[in-house]
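With one protein chain removed, the remaining protein chains of the complex are shown where they sit.
Just so it is clear, A and B label the chains in written order, and each chain counts residues from 1 on its own.
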Amino acid sequence: MSMRIFDGFKFTKLPTPVHQMDPRAKFILVMSIFAVCLMFSNLLVLLIVFFAQIPIIGLAKSIRRWSVSMKGGALLATLIFIMNFLTGTTLIYSLAMTVKFLALISCFSVFFMTTSPDDLGLALENVGMPFTLVFTFTTAVRLVPTMAVDAQTVIDAQRSRGLELEKGNFVKRIRNYIPILIPLIVSAIRRSIELAEALESRAFGASEKRESLVTLKMKLSDYLTAIMALAFLTLSVYVYIYVRLPSLEIAFKLPSIWPWSYA
Amino acid sequence: MIEVENLCFTYPNGKDVLYNVCLKVQDGEFVAVMGENGAGKTTLIRHFNGLLKPTTGRVLVDGIDAKKSSVASLARIVGLVFQNPDHQLFCETVKDEVAFSLKNFGYPEEIIERRVRGILETLELTSYTDSSPFMLSGGERKRVALASVLVWNPKHIVLDEPTIGQDYQQKDRLRNFILQLNTQGKTVIVVTHDVEFIAECKPRVVVLSGGRIVGDGPAVDILTDESLVNKASLVRPQIAKLMSSLSDMGLPANVIDLFTARTVLASKLERAETCR
Partner (left out) sequence: MPIIEMRNLTFTYAGAGKPSILETNIVVDPGEFVVLTGPSGCGKTTVCRCLNGLIPNFYSGEMTGNVKVNDLDIRKTSTMELARHVGFVFQNPENQLFSLSVERDVAFGPENLGLPRDEIRRRVDWALQATGISHLRNMAPYELSGGQQQRAAIAAVLAMKPRLIVLDEPTSFLDPKSAQEILDVISRLNRELKITIFLVEHRLDAVSRHADRVIVMDKGKVVLDGKPFNVYGEEAWLIGIGVPKVTMLFHLLRKDGISLDSLPITVEDATEELRRKLTS
């Protein structure tokens, strides 16, 4: 079990235009893609949406990390494909669902990889979320990689005492994770207490009003990105309602002798 | 014997950590691995029990190629005690915690009972046998972690930063304990940057800096080498600094521990007094 799947969602500081984009503009972009993905079940459209993200990812210099999150999602994607296909939908439809899933993971992966939790927090504050809630969220995001390192250390420590995670039947394997989970939970609790002590010592919550040192400013490029994203969304809605898309349908599906398929 | 031949290691995320490390540790040796934080000390020792496999190069433990062995099999001969005991404690009682490894290795019940009792006695933890490990103090938890590794009697023992957070008395006890393990014929490797502690133990010292070995020799030579010590973000032991600034008075420069310094200075000062 590798902790590397989290790499695909971990923020890394890089000097790319995508990283420097205002998080609010980025969020509008991601939400537009999200909405389009949900709307359509057409394989052709979904493939276009999926592949259109790749130049953005390249611009963010994050292709390698993105491929890690793709590999991580591959198992689940295959599961989705099989579930769809075995319940009687066509091959093309099942593929479309799989691509939809991957496209969704992609856009969220890019968002989290290029937006620092601090900037995310500022954006949320801007929209009116109370600071305590925002702080909880950004701290949680910030702690994910730290806890992943802790998890790896715990696994290493227990393996060094002879624990073999790959051996044994299903039940034994689940039980083998107790020596991993307990130290991890205890570590997390200890860490939270230390963080809480530090927060108290820095007057957290002392004042209702709060001005932050750094503020988000939307540049022209950010406004343009947001406008283009919304335009794209509007266009997609139009296409969805009025345009008949070419169907790639090959009427291939499982024979209806399968007991659980529906014609 | 632990042999490291031209070991290079790069993490999956592309970070290079070890460059061409060559090292031979004989059975029964006491070696300190020192260097700045991030020099690669922790990465190096994780190769000894197979947790990490070399990117290039070889690590042989008692003749076995670590790359081709499982952690479970190497762990039987190399006991690695991690820096933070909270990364491993999970049982309801100290007794169960210590017995964990023996159960993993498949020892029979009676032997487990006997061994656990023995090691708890050796480390003065008998009164805590049925206590919860989470209720113990920091120093006691560190001893429980040590007990849980020593209980299966590995031939080679590796301690990762055992002195952090320990007070003077605890460090003194630790030093004596390590020397005891050594006399029993065990190989002891200690990763640390506690210069004063090592100055009193006087083991062989291997210095890592930036992923490379930059020094390897007796403590008295390594810890008195000012440029080497600075390179590895360490400092010279107090006694070494003292003797070096008095070297023009005919005092030997390679003294680093309290006992030797006392003996040398006492005789020199007595002579100076009688000369008057």
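Heads up, the rule we're going with is that a residue touches a chain if its C-beta (ideal position, glycine included) is under 8 Å from a C-beta of that chain, and two chains touch if they have at least 3 such contacts.
Model, not experiment: these values are computed from the prediction.
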Visible chains in contact with the missing one: A, B
Considering the complete complex, identify which of B:6, B:20, B:176 or B:245 is in touch with the unshown chain. B:245
With the missing chain put back, one of B:62, B:124 or B:270 would touch it. Which one? B:270
So which of B:45, B:112 or B:261 would be touching the chain we can't see? B:261
Interface residues of chain B toward the undisplayed chain are 36-38, 137-139, 164-170, 172, 193-196, 230, 233-235, 237-239, 241-242, 245-246, 249, 258, 261-262, 265-266, 268-270, 272-273, 276
Can you list, in ascending order, the chain A residues touching the missing chain? 11, 13, 116-118, 135, 139, 142, 146, 191, 194-214
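One rule holds for everything that comes next: only the chains that are shown with their structure count from here on.
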I'd like the Å distance between the centres of chain A and chain B, where a centre is the mean of that chain's Cα atoms. 42
With touch defined as at the start, can you tell me which chain A residues reach chain B in the complex? 4, 7, 150, 153-154, 156-164, 178-179, 182-183, 186-187, 190
Going by the contact rule at the top, pick out the chain B residues touching chain A in the complex. 12-13, 46, 49, 51, 70-72, 75-76, 79-80, 82, 84, 86-90, 100-101, 104-105, 134, 148-149, 152
